[in-house]
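Apart from one protein chain that is not included, each protein chain of the complex appears where it belongs.
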Amino acid sequence: MPARTTSTPSASSAASAASTSSARSSASSSPVLRLDGLGWAVRGVPIVEDVSFSVGEGEFIAFIGPNGAGKTSLFNLISGIYPATHGSLHLDGADITAETVHARARRGLGRTFQTSSLWPGMTVADHVRLAAQAAAGPGASYRLWRRAERYEQQLADTLERTDLTHRADTLASALSHGEKRKLELAVLLVSEPRLILLDEPMAGVSAEEVPALTELIRSVHRDLGRTVLMVEHHMDVLLGLADRLAVMHHGTLLALDTPEAVMADPIVQQAYLGEAL
Amino acid sequence: MSAEGTDTSSTDTATVARGTDTGLAETHCEHRAESGAIPRTGDPVTNRWTGVHRALRWWPIALLITLLVAPYSALPVPGLLDGPLGSPGSLQLLALCLLYGGLATGYDLLLGRTGLLSFGHALYFATGLYATDLGMLELRLPFAAAAVFGVSCSVLLALLLGSVSLRVTGIGFSMVTLAFAQAGSILVQRNPGGATGGEEGRSAPADLLPSGLLGIENTANLYWIAVGYLVLTVAAVHWAVKSPIGRVWEGIKENERRVEVLGLRPYGYKLVAFVLAGGLAGLGGVVYLLLTGGATPQAATSDATLALLVMVVLGGSGTRWGPLLGGVLYTWASHRLGDLANSSAVADLPAVLRVPLSQPLFLLGALFVAVVYLLPGGLARLPARIRSARTGRSAPAPAGPGTAHPTGGTPA
Amino acid sequence: MTSSPFSAQRPAPSAHSASSPSSASSPSSAAEPLLSVRDLRVVIDGLHILHGVDFDVAPVGVTALLGRNGAGKTTTVKAVMGLVPRTGSIRLSGSELSSLPTHLVVRHGIGYAPEDRGIFAGLTVAENLRLAERAAGSGSGSGSGGEAGEPNYALVHELFPELKQRAGQLAGTLSGGQQQMVAIGRTLLNRNRLIIADEPTKGLAPKIVAEVAEVLARAAEAVPVLLVEQNLALVRRLAGTCAVLADGRTAHRGDTAELLADEEAARRLLGVGSRHPLAGGPRPAAAPASPAAPVVTAEVKP
Amino acid sequence: MDTVVLLFCTGLGLGALYFLVASGLSLIFGLMDVLNFAHGALLSIGAYATWWAGAEAGLSFWLAVPFGTLVGTAAAVLLELFLIRPLYSRPRDQILATVGVGLAVPALLMGIWGADSRPFPQPELLSGTWHVLGATVPVNRFVLVAAAALLLLALRLFLARTRYGLIVRAGVEDRAMVTALGIDVRKAFTLVFALGGAAAALGGALGGLYFGSVNPGQGTGLLIFAFVVVVMGGMGSVTGAAVASVGVGLVQQFANYYTGAGLGDLSVVVLLAVLLLVRPRGLTGRLA
Partner (left out) sequence: GTAGTTAADGGSKGPIKVGLVYSKTGPLAAYGKQYLEGFKAGLSYATKGTGAVDGHKIEFEEQDDAGDPAKAVSAAKDLIGKGYKVLAGSTASGVALQVGPIAAQNKVLFISGPAAADKATGLNKYTFRSGRQSYQDIKTAASFIGDAKGKKVTVLAQDNAFGQANVAAVKALLGAEGATVDQVLAPPSATDLTPFATQAKTAKPDLLFVAWAGDTASALWTALNQQDVFADTKVVTGLDLAASYPLFGPAAEKISFLNHYFDGAAGTPVEKAMTDAVTAAGGKTDIFTPDGFTAAQMIVHAVESNHGSADDTSALVKALEGWSFDGVKGKTTVRAEDHALLQPMFQVRLTGSGAAAKPSVEKTLTADEAAPPVTPMAG
């Protein structure tokens, strides 16, 4: 598999295409996120290598790639959970390569996790309250004592949007997996991030629930105009959502282009889809 | 509570959309003050349990009233207390029990509420104790001023050491707190400049204490102070835990990384918890000084922290009343087990039984192991466990046969 | 069990048999299955990952477990191994494995090469292999046999001479392909009744892919193999029967050749080219387009 | 000069004692993630068993030490089988259970043999002194150093050469994969606990030599420094623990002597805090 040799032209062409082919949003605006040669290695073993691309305002990029390709690791690098060992990262033009997780979050970077990452002992409503509080800034923890009720409206709206109103007082640990996925989105939404990273939001969601969740993600992107990066294995889901498709393989960005172009790329087929027929 | 929110959803979408333009989350949170429609859901328990439970909700008040009038009662409590309820000896023991109930509640702010396993909490307790005592002895401060001084010292020390030790997490944090507390304990033992009195301790100067707190006839006053401390601690902890900060603590306890991803820096919140718990412990030290009439180095040892840990685990970490219950029970047991250990019933036993039973610390240690083993979640979770056992739904589904999995991990 | 030494080399069917994919209920192999999995369910951290997987592993040759990325193949295999909490029935030649802890599952005679290879990076190659040795006595308590005799280093070193040369090297410093050799070598060391290989060619250079394929083919002569694989050319080459997973359920069971021959079913089940017609239209089934192609032509010597 | 030599030699002896305690602690933590607060109790058990065999049962010292070590090992195995194993899925409860044992065992020893120190049998051979560069150094310090060095060597050989050592090293990396090779990791856990217990008990037996007496609190007293050593060495690394032991022993000994107020313990605490702040994963970099 000549992944490594061919990845460079493919990825760089994708990167250069980013400014022009970015979707419906204003193409003129500067990129929300820009990665330059981003890499991460554990004890010398590279996990993510030399990833460069930029994301335009309001764009939706879906990441695919085999298990272990480094998709989650890339998201961890972007959100600051892993420290980059190479390259740099800019959010809205500001260099955030050295910033902490929470600092990046305060800049409007929100994410979900591949494995539901919630607070099992807290109620649904408290999840949303905590997120609202976080969005309002650290000082809000103190101010909220006096004006807690203000956030209740936000709470109600968010629960409504994610169809969790009837579960408001349920502990997160008691939710079904689909509801947990929704709650993750609710937590994300209430903090109104500028850039959203979704790591396999459909993982473990039953087939019946997939369309509703897809709709929710679509509305977040379309109606609220959020910029979204998403890892997903469900091709049918992401093909309906994504403006561009990124293929990760061996920690490198193998391709980044329109879904049609990517799916037609023989190298991608080879590396990811296992196409040999 | 679901109904109210529904009709506002469309307008809210607009609000959210508007919020996007501003980019930063901070600003748009301000312009949603308009419609504070839905009531705060408050305690989820009240929503689940109604009727009878609502009435039962007042039991803490009833208990408090009972506690407050206890000194006027001559009720004999055979077995539990050595003497009638209102006798000075009983009141003293009760006061100690309540004090430790409060201390354990404060400690649980770290362990059960924020998920911080500190092995050095006794340091802040001892700081309050010694600083107050020394404030009177060395600085000749009147008691009230010395108490303020003592509590301030604990708060400052907690702030200083907390800000250092919270820079490491997990076992590292536990070890650093242990090391600091050990240093404190050594310092106290070493009697620097004759200040701490070393292993003999220093007794509080009677001339600077309010006369209402001296003498056996005033034991009730000390008892009420202990009740006051307990109420204050419990109230402070419950209020803080219910507050927005408490929500962050809970989030940190359950999933620190997730809190960070929301944009909050856990460090600061943990430090607040650490300092608050330290301050409450310091205040406990002041009460302890009054109750025992002096400062002794036992208060600063790592055993003292371990005792708090045992109390919290015994009662139920992270529960509302568990630490209080654990603190009271442990203190009562450690005073009364001595009586059991010295009782003739034990003395007549064959040596195999007598020797272990005559060691209160052995009994406590064994009891602790038993609680950890048999009562996960502590006493406070016992009713729920019994209830769920009765209804046949073993609540924390003890993994079915197919989950037999020796290591609990999967290849990463 | 070794009755059909060349069972791996089933002739690739040239005729398009119109087997309906929905007739998944009956595996094509007539013989009693070696491993039979029924209604396997896995929930991790509240996530339902498998919702009921059914498949059989034939007593001879290679059985493939297919499915798109994220379909649940790895999870299925881990569930069989007892590495994730599972419910359902897993029977190996009649003995129920679903309640056994991992090490006892292994002692029933299952060799496992995990997807991430499960190499101990801090141990040398020799140590990695040594760890996998299962002495005849170590199976005590497992009830059934399935293992006896000395570890078969001769076989491993014959197949992977490199492992002998690099015996003293830390496994973490091996290349991906070499690591894969260690992982497969470990399964061949003991006399197993079943080998489970999870994407053994993943991340390997084409040349190595061919080698691994050859190794698998050879191994399959002696021991049945459950193969999780994305490389359909390889699957076609090796596997007689297959099961296809989709969204944590069994979507299809049957003959590999039939499935791969059925353009429409293959697309639907494996997601290949279904939503986006490939640029050059459907490729002829017999013409492998991938660099892994040499596999097909590689002559497998007994 | 001779003072420095003396401090160095005795500091090494102290470090050796710490290592005897910490090696087992570190091993257990590395494989099992159990912070064993009962380790001090195992040490005390070893010390008392040795003392009992030597002073009460009249065994010679050279038989008493293996006896004590054996008893400590047995205690460790029992502890693992009956207390730790049922709690595999509850890591924090494991720590708490060992805390309970750590409280109960010294109390039990106190109940049986009293709180006072008991004189420990001192064989003639080991109670003398050696003259090293003008310093008079007790022979038993060298015995401790030798025992610690042997233990380090033995542990390294065990880890490097034996099958169980292999399992332990592999288990530290990836426990689940070890079971996937058909190995019952629980046996390795018990073995590691037994080894740790043996090391602790040996430490107790030789500690008796060092202190000249045994008392119920001896083990717990050493435990805190053993913890410090384990954390500093990088949790789970035996070699790291050895390096940290020597460091702590020397620092403590020199600081105790040269700072008027005897700041040895405090300097160790400061050392730990600074090290953790600079290198949160300890000397050898394993995740704390």
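Lettered A, B, C and D in written order, each chain numbered from 1.
Definition applied: a contact is a pair of C-beta atoms (placed from the backbone, for glycine too) under 8 Å apart; a residue touches a chain by one contact, two chains touch by 3 or more.
Since the model is a prediction, treat every value here as computed from it, not as a measurement.
Undergrad: The chain left out here touches which displayed chains?
TA: Over the full assembly, the chain not pictured touches B, D.
Undergrad: Considering the whole complex, which of B:T292, B:T305 or B:T319 touches the chain not shown?
TA: B:T292
Undergrad: Mind pulling the subunit B residues that touch the left-out chain?
TA: 82-83, 87-93, 96, 186, 189-191, 194, 197-204, 206-207, 214-216, 219, 288, 291-294, 296-299, 335, 338-339, 341-342, 358-360
Undergrad: In the complete complex, which positions of subunit D touch the hidden chain?
TA: 3, 6-7, 10-11, 13-14, 17, 110, 114-117, 119-120, 122, 127-129, 135-138, 141, 210-213, 215, 217-218, 221, 253, 256-257, 260-265
Just so we're on the same page, only the chains that are shown with their structure count from here on.
Undergrad: Looking only at C-beta pairs that count as contacts, which pair of chains has more of them, C-D or B-D?
TA: B-D
Undergrad: So how far apart, in whole Å, are subunit B and subunit C when each is placed at the average of its C-alpha atoms?
TA: Centre-to-centre distance between subunit B and subunit C: 54 Å.
Undergrad: So how far apart, in whole Å, are subunit A and subunit C when each is placed at the average of its C-alpha atoms?
TA: 33
Undergrad: Quick one: which residues in subunit D touch 2 or more of the other chains?
TA: 174, 176-177, 179-180, 184-185
Undergrad: If you look at subunit A, which of its residues touch at least two other chains?
TA: Where subunit A is concerned, no single residue meets two or more other chains.
Undergrad: Which part of subunit C faces subunit D closely enough to touch in the complex?
TA: Within the complex, subunit C touches subunit D at residues 81-83, 101-104, 106-107, 112, 114, 118, 120-123, 127, 130-132, 134, 138-139, 186, 190.
Undergrad: Give the list of subunit C residues in touch with subunit A in this complex.
TA: 43-49, 51, 68-71, 74, 115-116, 172, 202-206, 209, 229-234, 236, 247, 260, 263, 266, 270-273, 275-276, 278-279, 282-283, 285, 288-292
Undergrad: Can you list the subunit D residues touching subunit C in their complex?
TA: Subunit D residues touching subunit C: 163, 166-167, 169-170, 172-174, 176-185.
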